[in-house]
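For this depiction, one protein chain was excluded, whereas all remaining protein chains were kept in their positions.
Moving on, here comes chain A:
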Amino acid sequence: MAAVPEPPAAPSEAPAPSPASGPAASPAPAPAPSPAPAPSPAPSPTPSPTLKVEPADGPAENHRPGPGAAAQAPAQPPAPPAGPGPKLPDKQTLLAVLQFLKKNHFKEAEEILRKEANLQDSLDESLLRAAGQRGADSVHQPDVSSVLSAYSNEGDPSLYEEYYTGLKGFIETALDAFKAELSTLLYPVFVHLYLELVYNQHEREARHFFHKYHGDQEGYYHDDLRVLAGLSKKEHMQGNETVLDFRTSKFVLRISRDSYQCLKRHLQERHNNQIWNIVQEHLFIDVFDGMPRSKQQIEVTSGGMAGEAKREANKTKVFFGLLKEPEIELPLDDEDEEGENEEGKPKKKKPKKDSLGAKSKKQDPNAPPQNRIPLPELKDSDKLDKIMVMKEATKRVKLGPDCLPSICFYTFLNAYQGLTAVDFTDDSSLIAGGFADSTVRVWSVTPKKLRSVKGATDLSLIDKESEDVLERIMDEKTACEFKMLLGHGGPVYGTSFSPDRNYLLSSSEDGTVRLWSLQTFTCLVGYKGHNYPVWDTQFSPYGYYFISGGHDRVARLWVTDHYQPLRIFSGHLSDVTCTRFHPNSNYVVTGSADRTIRLWDVLNGNCVRILTGHKGPIHSLVFSPNGRYLASGATDGRILLWDIGHGLLVGELKGHTDTVYALKFSRDGEILASGSMDHTVKIWDTVKAFEDLETDDFSTATGHINLPDNSQELLLGSYMTKSTPVIGLHFTRRNLLLSAGAYNPL
């Protein structure tokens, strides 16, 4: 790892387009002919500014205009000498930079800049205030104008095509080894050239440019291209989120040093300022040493809206191990086993106890400290439940290629309104369905009917000391097989049971997450925070915490007894479509319509993994029971397997022909079940998939991944339903696979 210096850390790499070089370099009166910009004097303390979309996030908001406005300076080919009395826009730029420096406590740099810019403090202050006001005025889209202004440097519109074809021609004639890597450059350059044309109101040229070259771009960018195709006016750019994404985030490319040198040489030789500016301002080129990657290697990890993940983004250590199970004494009088033969009984018990004990006593080296995040204490009922889990675990079917799980399919009939979400309780006794008509329905699939607690007056009559008080508080009259929960004002897109089966969460189009009591079957809390549809929600495996993610591009971490979120995870460039807790509850993973998956640390809210490789919006995520692997499914019908520890893609399962909406590992993790819109449940052999993993240091360090194409070997079974899309999957504690979906006769 150390052998690969990052561009910002290596000042000798003069034109290294580090994100930090912008703000730091711009004020310096560097009259450098633009292709060779000033060396970046200091690496920024925030090398990858994950821009918070949330306005509540103070520093981020002020931070944003900084790099955007500052980036303007190097963009103008001969940098204007910062003489006395600069024009107003320049002054504002300077002020923005000053503000930025001040904020980040770069006292010396600030001082020098002040001196060089001949700015009086007093004037400075007033202007600062004005600038602040200006910022306040444009609260609605605080960053748009400043961000877009980077496009204002105007070139001859007719030359843009030449720029692009020049680059394309260069890439085509480049050495084969570099070609694959360099061709990743085409898409971002294409987009930015196009946006620049649009911004400068060369409508006709822009359209012509787009239509001539959009066919060159890779298939997985089509969705974004479709959005961009509609743009033809500068005004359209104002509210367009995709454009904002391109502006606010740098497109990340991973390129080997050789390829990069080759590119640099070409751009310098040709004095291709326009391309060079784009490369500098809008792209982040993650240069690594070593062999250039092949087309296939690039292919597997590309597809994200903003390119690949930076390598450094996946360097943080992740504690993916499981937490130590609390020690619970197994009651010795095991009724269920009494029926079995007498002499086998004592023998059987011992090894079982040992194995269970050994498992829970040994601390997983990869596990987080037990108290890394506070977890709720176990109640008596939880302990009873844990004992049940252990008991059932001993009866678990050992699955494998020779022993496939039986699948029980729960079909929702007459669901004309549309079933949009399904969840099962861990003990498989309840099923919750979220519907497009705003209702949530809970079914009991065991003979035990659903009963609600009696009213207050009736409850006061109950003898609280009696043995069966828990039984007495239930109202027998309300017993029925299913209950309907009314309260949402829009389609319900996510449901999740609490681990203790007392609560149910539901998230809806109306922007709320609701907590329902399964004792009274009423709504307890409506958590408001997402102003837009909430696509998914899930309880932590330890209860108490839950996560939600929605159209507002953030995921929020909540606890049930606070009406405000504890953490806001922002960084996705598009809707957060699904959210899942890690089995140890210290991490959450979110999938997004920007085709990336991010892993967040619950403790500090940091993004610790960015996983790219999907070619469509992600709609399902699941952790393996041991916490080490992650499976994800997307609209492209592919399932990808990830190693969380290394942040690497380790497998690809092809077979589904439509969006994968449900994924689940078996209880021991040997089998992965997937359910899809194509009406099938497929069973995959994960033991084999994880068997010979390439987790050697080389691939870990470089991210060079060679995926074996063995989907067919890993596919153990495919079961078709009768026109029922599969949207829910669950393994019972004995490894019976439950699946659910609404029959759709069309």
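By our rule, a contact is a pair of C-beta atoms (placed from the backbone, for glycine too) under 8 Å apart; a residue touches a chain by one contact, two chains touch by 3 or more; residues count from 1.
One rule holds in what follows: contacts and distances are computed from a predicted model.
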Q) Which of "Fructose-bisphosphate aldolase", "Transcription initiation factor TFIID subunit 6", "AP complex subunit sigma" or "Dolichol-phosphate mannosyltransferase subunit 3" is the UniProt protein name of the chain not shown? A) "Transcription initiation factor TFIID subunit 6"
Q | Identified contact with the non-displayed chain, of A:105, A:226, A:315 or A:395 | A | A:226
Q | Hidden partner chain, touching residue among A:366, A:478 or A:718 | A | A:718
Q.
Considering the complete complex, identify which of A:173, A:371 or A:406 is in touch with the unshown chain.
A. A:406
Q: Identify the residue among A:181, A:509 or A:643 that touches the chain left out of the display.
A: A:509
Q) For chain A, which residues lie in contact with the unshown chain of the complex? A) 207, 210-211, 214-215, 217-219, 222, 225-227, 229-233, 236, 240, 299, 401-420, 431, 433, 435-436, 441, 443, 445, 482, 490-491, 493, 509, 532-533, 535, 551, 575, 577, 593, 617, 619, 635, 658-659, 661, 677, 681, 683, 712, 715-723, 725, 727, 739, 746
